[in-house]
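A single protein chain has been omitted; all remaining protein chains appear in their positions.
Order of writing sets the labels: A, B and C. Residues in every chain begin at 1.
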């Protein structure tokens, strides 16, 4: 497998280059009999789309999804067969193609793709473009619909920091997508949102870019998701998030801040759950520094984590670089590019979270011998 | 697959519980004809072993490896067939077994394993014990031997921080394992090492524990390792590190600190390589804020990243918890446990790094059609 | 993974239902830099298509392939990224839909799909239709182009038997697709072809159907393809062929006839190869009863095998069956269906052979440690 597929039982394979024919996804392993959530998919794709406002690029990507297979036309239910979805690339002008073909843009994938494959899709970044995430977001919206229907799981991500502007702490048990979407920058705190917007605008004015930190929670995750050792839920989430374009760091629960605590400060005491006393599931933790995962498996508390995104590599200042022959050159970006990916990364992080959880919900089936007899 | 295997082409499956018969590993996909590196494996296992000094627990785990298959007895070369290696568990006393069976230790895997499987191996943490990493370290030592022989790749990890004690920056191009091992705490800076040791001793004296941060570099990684989209080298490393016991965070290159930079500060300018002018490989970056990975693929610079480890969950103070019936209880740990995992985590991080790189070195073969004809 | 993907390194995932939107395939792992073989793909799809002559159904499936990704628009070379290809379903009338929804057609997948998924795509057999093989044939044509370009490998399948009409033996070293395609029934022996055609016409006249046997050879396969133990080349071919609709048997080399031989009659003596004396590859076998595979690995001789196909399940006579409530009923097929799948199965068998060989050519890379340094 060449790295374009994710998940073991709820398995998505994305395809497509930014300025090629289509971008899309095949979902193999979606359980049968679930109402296909067209609106939810459209809604999350709309949140991912560029051109949503002042903060993102002016590109038009209408992102109309075509669903080619896997749905029963009569009932609208999933068939259990592969679901293919794609969006056509319509706005694919490549103005400075000749220059891009010869030069390696700093901190982009141009050079590394050439080093691996001997060629690359030049226009628009090709496969390395964030446009690839269209397929992830579409599949993720399907996954979160399954998670919600089966367990009432809710996934919400938001912008916690942009450059030097950090938002105040958010209640992970209460935050909603509606609150997140109140600002274009997708930070639920209005005051911080305003300052983040200003920071992004300032970077744009300087022909520069900024990064930031997203936080994400998943509420309602049942205990026991994740597999021991290599496929811990924490490892799966980390791999998923670090597969997103521009991500540079991941932390679970207290994350790097846990380093400043002693064990007695960091441990989460178990307490009886007043709601569900006297059962294995009647167990809660008093605190949630573990971020809902212990020993690599979910413990029934809210899963929470953070992802760091670097500043966008496309800046509009001259930069030193080399050409394909290794000769020194200068590159200055042109075209339309976001000065900050964070707002649009929100649905991407939610999608990857949903894909991980849905896959592990399926993988948990059969963990106990008694389930075989069903 | 149930989470006990790692890697696609250099594939390891670990097995064993802490106080069961054996812990070990099967390596499937090791290329044929490589001299089996018994000493390197023994050396890395010795670095992983508890009881190495004052800082780790007094347990004796001689960790003699038995190699059961995959090596040509005549030449000592790998055969290309699965290599099974295991270590017997010899010192498996479980004093307070009855208590552990009924109580859930806070921030351990006891509850989550029960929630998933309906039972667990009680003594010594079973499968969730860090003793599982014996198999990883043995396989990782084999992998790094292949990396060194084929590309001169060097992997070095060290302790960068323990609780509130941070070491000064280390030169990623120069640091060696010898420098790391000069102190028992595995921090190459003697002064910081002494303060880290004191912090660990202080925690132990308080019946408490501490965490920290490891840094790791891989030098000599050729460009083009990693697969686009989901199996980026960054994603693979993140997943690998977050699969280690007690890890809570991962960052590549500048990581979370990249958030404080603008694109113009973070981008790595390309420069001609004076050594290898006029070829695709004659390309370097002036800085290495990307940590050797761009667009998810290695760019030929030193791969560098950090991993955060939480404080050890086993503290020797009374803690609130619940029993298997969900009733409130108190638990106080007994036995021998490290107050800090960081020194012993060094070879674990090196092993996982080697496993990722070796797997991706194999996965890169065939990326270009011209290789098919070989 | 839910069974819709094939291959490990040259990995194809097919999608689509017979009367749904599209049928197609994503190829993940195609090496970069290969000229995309549009004509070869079109040619093999044309050979697979129904409505080619008197022997197949009158359905119109123009099978125009759209290629949505993975090809460099400038050079026409493969990019190393996923290649998605699909064909729209245009002729999707479903006349007796209501009946099909309630009744289970004997020896079809209707009942078993319902048993597994609780619902099924009723019209045209849905996912279980042989139309699914469009994706296989498209991907297989790409694979065989890679095989030919890199090693000169040639794959040819032909109809060896239809019902009671067996063709005389064919020279596996000389048979060509041109010879095969001289008759509509795809048997290279004209006299046998005529009798096979008569047998098919007779069955049709009786509202009945017939099966048959295909033979296939792959010439030029280098030695050492296949993996020991579970992924033997023989096992991969068997699994591939038995995944085709209506296949009921597979045999390699002498196959079931080997049972009538003693070891001294069946063994293939090694002989020096006059062309390539004094090297490991300077080795041939005098006979090829093994069918080019020994110990599960190719030995450099022509790979040859046979596949049995049952008579088509869709007959136009009344049959006893039950409805979804398990009540006795009678079903008589209507519509357009081939009385014999054999002629159209030829490109399907070739495609699956190419997929297996291409995957194993890629999997062989890295079998020896010396390859790591490349």
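Basically, a contact is a pair of C-beta atoms (placed from the backbone, for glycine too) under 8 Å apart; a residue touches a chain by one contact, two chains touch by 3 or more.
It should be emphasised that the depicted structure is a prediction, and the values quoted were computed from it without experimental measurement.
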Which of C:43, C:194 or C:235 contacts the chain that the document leaves out: C:235
Looking at the full complex, which residue from B:22, B:166, B:194 or B:271 touches the chain that isn't shown here? B:22
Write down which of C:10, C:86, C:104 or C:158 is the residue touching the left-out chain. C:104
Can you list where chain C touches the absent chain? 1-6, 8, 14, 104, 106-118, 127-128, 132, 161, 163-164, 203, 206, 208-213, 223-232, 234-243, 247-256, 258-273, 276-283, 285-286, 289-291, 294-300, 308-315, 317, 319-322, 324-328, 363-364, 367-368, 370
Pick out the residues on chain B that sit against the missing chain. 1-5, 8-9, 11, 13-17, 20-24, 26, 28-29, 32-33, 66-75, 77, 79-84, 86, 116-122, 126-127
So that we can see where the missing chain sits, which residues of chain A does it touch? 9, 29, 31-34, 78, 80-81, 146, 149-151, 228, 361-362, 365-374
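The criterion applied here is as follows: only the chains that are shown with their structure count from here on.
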Chain nearest the overall C-alpha centroid of the shown protein atoms: A
What is the distance in Å between the mean C-alpha positions of chain A and chain C? 38
Computed distance of Cα centres, chain B from chain A, in Å: 25
Per-residue overlap in chain B, given as positions that touch at least 2 other chains: 228, 367-368, 370
